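Left out: one protein chain. Kept in place: all the others.
Up next, subunit A:
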Amino acid sequence: MFRNNYDNDSVTFSPQGRIFQVEYAAEAVKQGSVVVGIASKTHVVLVAIKRNAEELSSYQKKLFPIDEHVGIAIAGLTSDARVLSNFMKQQCLGHRLTYGRNMPVRTLVDMIGSKAQINTQHYGKRPYGVGLLVAGVDSAGPHLFEFQPSGMTEEMIAFAIGARSQMARTYLERNIDKFADCDREGLIRHGLRALKESLVQDRELTVDNTSVGVTGIVKAEDGSFKVEPFQVYDQQDVMAWIESVGDDKEGGAGDAGEGEGEGEGEDMEVDS
């Protein structure tokens, strides 16, 4: 019935040196729908596929603004993500109040990293069942960070987490050299193409299931650099972008079937 005796809490190592609760939490991230993030020299974008639990329900949000200059994309347990999101919002606000500036992105990411790590080392606690991509800008430019339930954080040029995200990562690896000099629109299109790679057959990007978030650094008229505030685009606002990647060669075979209600990331069982 149980997989083993060493997965009852997050403080016990297995004889092989593994902590199963942390590994299970990493699995929870893979259950979430896919999110992709890419950073260039001037911008950082997050794109996500939203799911609806059933045909009659609305789509679960995947992108959240944290502060003027930071946003996150989530994959995994949405309720755990809300805890982290609230924490990040409060830290950013507190930093703005005491120092009068935007919180540096790495400082913020280190904070949730430490917070999540504590959960993997205390009896009676459980790791967060959510992975994040954190996009933000600060004095050193745009940043993209990956956050894992284990507390691991790492800066990325481009990354994807969530169900079938390996397909998206393969796309990103193939195109990694193009990202640094991409403009804002080009970066978004790269993100959407990566997202398309990870879609199952017969599903495609629609205005209902696609979210795009952007922040970056823009040059003002007087030559100084300003922050383009993190903004999430949904519905009609993403239509043009979806259409612009709909007919290029990297796009998959676009059958006009709209997403069936229960067609989650699971493949059909064909060999039984």
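Convention: a residue touches a chain if its C-beta (ideal position, glycine included) is under 8 Å from a C-beta of that chain, and two chains touch if they have at least 3 such contacts; residues count from 1.
What we mean here is this: contacts and distances are computed from a predicted model.
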| item | value |
| --- | --- |
| "DNA-directed RNA polymerase III subunit RPC6", "Proteasome subunit beta", "POTRA domain-containing protein" or "F-box/kelch-repeat protein" - which is the UniProt name of the missing chain | "Proteasome subunit beta" |
| Option touching the unshown chain, where A:R82, A:R101, A:H122 or A:R174 are the choices | A:R101 |
| Hidden partner chain, touching residue among A:V137, A:L192, A:L205 or A:I242 | A:V137 |
| Interface residues of subunit A (partner: the chain not displayed) | 39-42, 97-102, 104-107, 137-143, 155, 157, 177, 179-181, 217, 219, 224-227 |
